[in-house]
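Taken from a larger complex, these chains appear in their original positions, while the remainder are omitted.
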Amino acid sequence: MKIGVLNSGGDCPGLNAVIHGIVGAADQLGFEVIGFRDGFEGLLPPASFTRLTPRDTIGILKLGGTILGTTNKGHFAAKVGKGSIAEVPADIVAQAKATMDQLEIGALIIVGGDGSLTTGLQLFRAGWPIIGVPKTIDNDLSATAITFGFDSAVSTVVDALDRLHTTAESHKRIMVLEVMGRHAGWIALWGGIAGGANIVLVPEMPFCFEKLVERIKQRELQGNHSTLVVVAEGAKLPAGDLVTLDANAGGEVRLGGIGDRVASTLQTLTGKETRSCTLGHLQRGGAPTALDRILGMRFGVMAVKLAAEGKFGRMVSYQSYHVDSVPIQDAVNQLRLVQPDSELVIAAKAVGICFGD
Amino acid sequence: MKIGVLNSGGDCPGLNAVIHGIVGAADQLGFEVIGFRDGFEGLLPPASFTRLTPRDTIGILKLGGTILGTTNKGHFAAKVGKGSIAEVPADIVAQAKATMDQLEIGALIIVGGDGSLTTGLQLFRAGWPIIGVPKTIDNDLSATAITFGFDSAVSTVVDALDRLHTTAESHKRIMVLEVMGRHAGWIALWGGIAGGANIVLVPEMPFCFEKLVERIKQRELQGNHSTLVVVAEGAKLPAGDLVTLDANAGGEVRLGGIGDRVASTLQTLTGKETRSCTLGHLQRGGAPTALDRILGMRFGVMAVKLAAEGKFGRMVSYQSYHVDSVPIQDAVNQLRLVQPDSELVIAAKAVGICFGD
């Protein structure tokens, strides 16, 4: 059998571990692996691909990014917004199918996020031998308990907070760190707890500035003159309060994303020197953590197992400490969000972390 | 209520996160925390302890070791061997109890390994208000799905393998890394997979040199002239084969632990330049990973919750992604070992990792 593999969507630490797992497992079973370059685009004529053997994957476990390349947009991913992915046009599907047939690909493993897996589902329904591997650095897919890349992103956040902590203490400042998470606040929550943040703002729990200011003042009274704030990209005020946020912006804090705006507002409201940082793409790069390497590798191995067994239309998943699989159609478009009354949030509150809710 | 806390046994990344969790949670509930120094020894007259407030735990999340100190041996830990802990003498218990009474300690949280928790069980049965928090860097306690410190130790192993990998490649050598794990091979298994090891030797799966040599020769044929080997301290040959191992030792490889002996034997049998490294205490130190900080913090929070609810004689435990608790008596002396037919071992074999079994 010939197994095709492609990465689609934003890059994420652990993608190379998945490739490593696929190539290693296929090699043991005597399968050939064809890696398509730059996501689905590699399927379009002139097809762009490379044969992958175990020698090609030496040393890639520790590399961020993907040796295959990936693409966010292109002819396949006509996104119409979160949760409403446009169908891939029939002519594009036909061209790609010709490549599949010509190369005699018996299984196509798609390592991608919600949008890419939705495309995968369309292709599966059109008869393609699709196997999905979930990729979401935000760890927000309900069909799998954990996804690779998340632990690495959290580690990057924690490393940044460790750095900001000494600066904040030395200058008695408020330091605000903006991290990824438009819809789900997992990175902010885990990173904030592990990095010793005092305030964590996540999309699932709209925050009031009043409560943040109250907490900062309370800290001053206890002798803590610095405060670390982690803000998820998608953090928001309760409906109707957005005006307050923008109106206070300005001064020495640079205008920009939510992090900058929260910093500016806190400086105005507390009178304390406040600085902000936005981690941005640094969260997607760097060597994957041990956990993400192992998870990625196991996902790759399971994908090959599904291919060998002809179990198409399924997505690899991690459940109860075991790698398993679920139908793709049950997995896409099902977000796992931070629950305000979950044990982790309650534990965070128990040690004094303020969510502003 | 006054809550006492002590660390007992070898140190482990995340101990300070547990303390952070205990102090933070106790503070929110209005409890006082007394930290005893150097394990159980701090209870003996003249008692050695310190009051812990949130200000005392600023910045400790990222520190290895424990701010309270710990001790492996002493008046309490009269170990008679793995699985047979001697009773603590009555006079020692009486002296410690006097300290407990004098300080009006309403709950004593013991953060310790199997031996220390066995001692805790004895004290609980004698009427002490004991709560246990499991500490085993080897992650080998069956009563909890995961323990803090393990992820950090694995990360240290992976970092070492990443370093050895380029050296091994450049010199076309066999590099052997000895890691912790006398009874359970989890650190070797996880570290080996994530670090790209080609051979992993664990106590649960006795190995034959013949199979290792065969694998190394096979790699040579495939053009891979270097091999990374991870050996758990407790790795062993099948019964009766130990002579082989020792007889071949010597030459340029320094005599020492199992790692050195495996290296020496492989050099003799393959004729390839072989070097070995023993990580030793480096695995216990360093900043804990994000995962270990969060797990430690959550364990601490749960320990305070158990104290508040008067649920003594229980040990904090992690099960199905939730922090919970179990009776200490059900937890001690129950090792969780690597199962040779488990999914993780099978996945490792699927990508070509050799266990020599």
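We call the chains A and B, going by the order they appear; numbering starts again at 1 in every chain.
As a convention for this text, a contact is a pair of C-beta atoms (placed from the backbone, for glycine too) under 8 Å apart; a residue touches a chain by one contact, two chains touch by 3 or more.
None of these values were measured; they are calculated from a predicted model.
This homomeric assembly is drawn with 2 chains in place; in total, the structure file defines 4 copies of the chain.
Just so we're on the same page, only the chains that are shown with their structure count from here on.
One simple way to say how far apart two chains are is to compare their mean CA positions; for chain A and chain B this gives 30 Å. Interface residues of chain A facing chain B in the complex, by the touch rule stated above, are 20-21, 24-25, 27-28, 54-55, 58-59, 61-62, 145, 151, 154-155, 157-158, 162, 165, 169, 190-191, 193-196, 222-224, 287, 289-291, 293-294, 297-298, 300-302, 304-305, 320-323, 343-344, 347, 349-352.
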